[in-house]
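Some chains have been omitted; the remaining ones sit where they do in the full complex.
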Amino acid sequence: MDSFRDKIVPVTSILVGIVVVWYVFAVILNAPFQRDLDRRANVTPGVVEFMGKTLAQPKPTLPAPHQVAVNFFENTFLRSVTSSRSLVYNAWVTLSSTLLGFAFGTALGIVIAVGIVHVATLDRSLMPWIIASQTIPILAVAPMIIVVLAAIGITGLIPKALISTYLSFFPVAVGMVKGLRSPEFTHLDLMHTYNASRAQTFWKLRVPASVPFLFTSMKVAVAASLVGAIVGELPTGAVAGIGAKLLAGAYYSQTIDIWSALVAGSVVAALLVMAVGIAGRLVDRAMGGRAA
Amino acid sequence: MSSVTPRSWQGFAALALLAVAVLFWPIVHATPGYGIAAAALIFLLLLLAIAADNFPPAIGAILLFIGAHGAAWILVAGITGNEGTARAPFYLLLAAAWLLAWRCVTILSALRPTSRWAATALRLIIPAIFGAWILIIWEAVTRGAGIPFILLPPPSAIGARIANSLPILAADVRQTIFKAVIFGYVVGSGAGFLTAILADRVPFFRRGLLPIGNMVSALPIIGVAPIMVMWFGFDWQSKAAVVIIMTFFPMLVNTVAGLAASGHMERDLMRTYASGYWQTLFKLRLPAAAPFIFNALKINSTLALIGAIVAEFFGTPVVGMGFRISTEVGRMNIDMVWAEIAVAALAGSVFYGVVALFERAVTFWHPSVRGG
Amino acid sequence: ADKVTLQLKWVTQAQFAGYYVAKDKGFYDEEGLDVDIKPGGPDIAPEQVIAGGGADVIVDWMGGALAAREKGVPLVNIAQPFKKAGMELVCPKDGPIKTEADFKGHTLGVWFFGNEYPFYAWMNKLGLKTDGGPDGVTVLKQSFDVQPLIQKQADCISVMTYNEYWQLIDAGYKPEELTVFNYSAMGNDLLEDGLYASEDKLKDPAFEDKMVRFVRASMKGWKYAVDNSDEAAGIVMDNGGQDENHQKRMMGEVAKLIDNADGKLDPATYERTAKALLDQKIITKEPSGAYTTAITDKAIK
Amino acid sequence: MTGASPAVVSASKLGLTFSTNDGPVQALTDVDLTIGKGEFVSFIGPSGCGKTTLLRVIADLEKPTSGTISVNGMTPEQAREKRAYGYVFQAAALFPWRTIERNVALPLEVIGLSKAEQVERIKRTLDLVNLSGFEKKYPWQLSGGMQQRASIARALAFDADLLLMDEPFGALDEIVRDHLNKQLLELWERTNKTICFVTHSIPEAVYLSTRIVVMSPRPGRVSDVISSTLPKERPLHIRETPEFLAIAARVRDGLHAGHSYED
């Protein structure tokens, strides 16, 4: 595997590339509005001055990277982490429901996959409805779920985590059904000759054989959990969390705030996905995995 | 009643529920409530079902089916006019019918029909019964407990709404699915796939692109959707862009994992042919990656739908499934909201089913398809 | 103290200053109430929250409340703090639309989620189709920001006098560069921000009494907020509002809608609203018992 | 020997037809066979004649499409459930995520042996197949022959009364093979196990077996059953005796009869 140091150069150069493209687009996308402004104010700035202005709008269509960076820096490092405006605080709020939802979702996904693989009735009857469940747009039902849960006294972290769960169990279920069914026939036959119980075949064969599928699915699931947690923050009045920041930003057209919340979300996502990746690699190594 | 001897735990439980139901009589605390004939018929049907368990599987299953569903039908039909007044026996009888339907499904699942035709029929019937019971329980509980219409309408109302709104639903499907979803799904999955190949081909990109690809993974729709509306306008293009972003990551991750899935000996074999990168890719690594790639395609088939619908909550023309959902919530037409959801679920299932069929055809060799 | 849960229609902002002020200044305490204010958001339907038992009283627009009433959630208007509506349609003067006659063939941004009725009523009156054809207007479902105008995706957009209008000003438009069609001024307005509670619960005298005290304290809060607009904006900020300057301005504009802060519903406006909703088939039959003046009568003695 | 002892495997009119994308394949037809307790039966026959399939039917890994078969007087399924047999597959079928010792431990874990007993059996069987020192290696770190020996060790550790071995020594050199042949004979004599043994080596078959079943292909049939007249005690040099060579010749004839080559 590539060491961290091997990655630094490529990651930074690609990031630099992205930033450059970003600046170009910032100028292009912000230009029309700036032209309008200038026209109404009856000024005709030079090209450089004009570009400078497009990169310094208070509510730009596409904020310039440095605007986002400054905002991100202020809200991350210059505020006490308990302040409701701190990105660290908001990221933490989101992260906590993400993790809880991810844990629920992974567990639920695995349970469903186990059921489908082992119980013919479930295999035939459950899958179509799970698929159907996933096509229900969460943002449409999230408020209803939260209303109903609030009515029976469940508030706070759990409702948000449940929306995360709802989004994250599916990738795990799909992946694990495949993974648990992926052992080779000779291996299944071998367990058969030992008259191994289903549980033994499961633990000793199906589970290890499913590991590549599990971790791949979990990467997708953890990302889905984060999306779910953010979505789940809206109908709770969006008081705290990355979703709340996004909403507040959107509501007041504070694009810079939106983008720095997006960056925060992406960083959290990348960290989560990498954490799952590292866990996967550790497990792979413990299983005698062979370098590709 | 003494002649009825259950054979399965579901049968026993159902019998016990019947007994308890008698203790807590009547079914609703409203007059007139259920007529004596209706109540007797419910009991008769349920007892018939319990007894049918002892018959040969095929006949038993048919009688169980008739008994459980007939009883449920009468029970639910009887609540009309008495909404919100159900008492314990209502739910107990419903539970008994459900247990017997479960028993029926268990028997059906165990059947190994010889003819292809019967096997296909069974494959359809079993999930249908399961789904029917979701709807029956939903109908019975919303009406029995009198749950406010604007919180959760009963499926019958949703069905009626669907039947009355076909042109609107069709227009919405056209806008959301045939424009945004399909385009976004193809481009997003394609982009994830190509990025994975690119990362695989060029080590520089592998190191640099994947960590950044991870960051795209969780760009929350609600954050991205308004931006996409800003960039691509309020019509379907911005929704397609959201779908692209949503479907990109699952495909990226799965393709990367899949490309690592081919065996060492097979790769060595291709090396001995001095097979070029692309030949090895197409002849060995992609076929070996297919199970992973199809996983992504399946997950994306539902994600794309969610993405497009949710993206329409932001700025849209006045047509589309997401538009309709958010608008009708505001108008308290929750039945229309659920009608759209039902259509989405149906479309999503068909979409998923098509992908799954392709998967079976393409990865026929994989143990999971051969029946591991 | 008696517990009351209030569900707002939107996020915390000066639009709801009266309630936050009443809570902050202890007006609710004085009435022996312990009020929990729940902020709303773009996907919270207060009607659903109250139907699910999540709130005792909600801030809602009459269109939504009457529609819910017809769907079996018996909402009753118990007070109407906002006497006038704040919704308007604005178009930049440098755009194609100067008067109502110019609409044909252009794109207009409209808020949905139950806020679209006044617009459709108006178009109806103008005899314009809204299906996007050449002899009608193209309707764009507008998100909760003013971007469609800035992006030139729409020729006119919906704003609230107290909120989005000022975002346009912040974005560099001068008031004289904007053409404003104010629904209230045109007589097309529907009643906004009223307080609604469940008819069933109101039958309980104890609950009714609680509502009387709640409305009394709330209106006291509104009066205070109108009189001390900057302080009120500060209180909103303390409760999670964003952008202090903006809240101050909003408070100023909201004050203009509040009028004399007695919270009494004007039956004539109610009749007009109900008729407009009926005309548009938002509701199918004449509502009855959808409002009561009993609460405000008792509250404002 | 056959007649007196109780039948461990008894097949009559056994047939198995695979259906494939490309028409049915008759892998076995009309196989009649009785194997008594304590017998050592070798199966020999051209590639693709159904040896593996027959073993798999005995092991309840494949259901016959016609005829009947019983194992220990029960159906193969019941016998399998009673853990009546150990099976060495033609391919090693080691779990790649387990080290060699953990692979050998697999059946022992399944039947729930104590840790101490497991350790003891793993050591003993790995010693037997000469893999001591490789306990902690993963399968892909072993040569082909070593993997095959690991899989033999795994089956021996399972220690069932009936051993089904599908070309266990195919990938082994002569010397290791001789060594393991001797070990297997010793084990068989000591424990009175019944062994069904597929091989391609005529000398091996003759050296080991009490009976040799010669099969012929398409459709797979039993073409000859040869009872060995060799004594139970068999030093390696017995392979040069005329008696041995006579049996070997008969097996070779039987094999040739089933083949279609003109040479």
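Letters A, B, C and D name the chains as they come in the text, with residue numbers starting at 1 for each one.
Note that in this section a residue touches a chain if its C-beta (ideal position, glycine included) is under 8 Å from a C-beta of that chain, and two chains touch if they have at least 3 such contacts.
Everything quoted here is computed from the prediction, not taken from an experiment.
Colleague: Although each chain type is displayed only once, what is its multiplicity within the complete complex of this file?
Modeller: Full-complex copy numbers, labelled as displayed: A x1, B x1, C x1, D x2.
By definition in this document, only the chains that are shown with their structure count from here on.
Colleague: If you check the contacts of chain B and chain C, which chains show up for both?
Modeller: In this structure, the chains that contact chain C and also chain B are A.
Colleague: If each hop has to land on a touching chain, what is the smallest number of hops from chain A to chain D?
Modeller: Graph distance in the chain contact network comes out at 1.
Colleague: Using the touch rule from the top, point out the two chains with the most contacting C-beta pairs.
Modeller: Greatest count of contact pairs is found between chains A-B.
Colleague: When the mean CA coordinate of each chain is compared with the mean CA coordinate of the whole protein, which chain is closest?
Modeller: Chain nearest the overall C-alpha centroid, as shown: B.
Colleague: Which integer distance in Å separates the CA centroid of chain B from that of chain D?
Modeller: Computed value for the inter-centroid distance: 49 Å.
Colleague: How far is the middle of chain A from the middle of chain C, if each middle is the mean of its Cα atoms, in Å?
Modeller: From the centre of chain A to the centre of chain C is 35 Å.
Colleague: Express in whole angstrom the distance between the two chain centres, defined as the mean CA positions of chain C and chain D.
Modeller: Chain centres of chain C and chain D, defined by C-alpha means, are spaced 84 Å apart.
Colleague: Enumerate the residues of chain B that touch no fewer than two other chains.
Modeller: 151, 226, 230, 264, 313, 326, 329 - these are the residues of chain B that touch more than one other chain.
Colleague: Which residue numbers or ranges of chain A touch two or more of the other chains?
Modeller: In chain A, the residues touching two or more other chains are 61, 139, 143-144, 147-148, 184, 234, 247, 250, 290.
Colleague: Any two chains that touch count here, so list every such pair.
Modeller: A-B, A-C, A-D, B-C
Colleague: Per the contact definition, I'd like the list of chain D residues that touch chain A in the complex.
Modeller: 56, 59-61, 80-83, 85-87, 89, 91, 93, 95-99, 106-107, 109-111, 138, 140, 158
Colleague: Where on chain A does chain D make contact in their complex?
Modeller: 184, 186-187, 189-196, 200, 204-205, 208, 211, 287-290
Colleague: Any idea which chain A residues touch chain B in the complex?
Modeller: Within the complex, chain A contacts chain B at residues 2, 6-7, 9-11, 13-15, 18, 29, 61-62, 120-121, 124-129, 131-141, 143-144, 147-148, 170-171, 174-175, 177-178, 181-185, 188, 212-213, 215-217, 219-220, 223-224, 226-227, 230-231, 234, 242-243, 246-247, 250, 258, 261-262, 265-270, 272-274, 290, 292.
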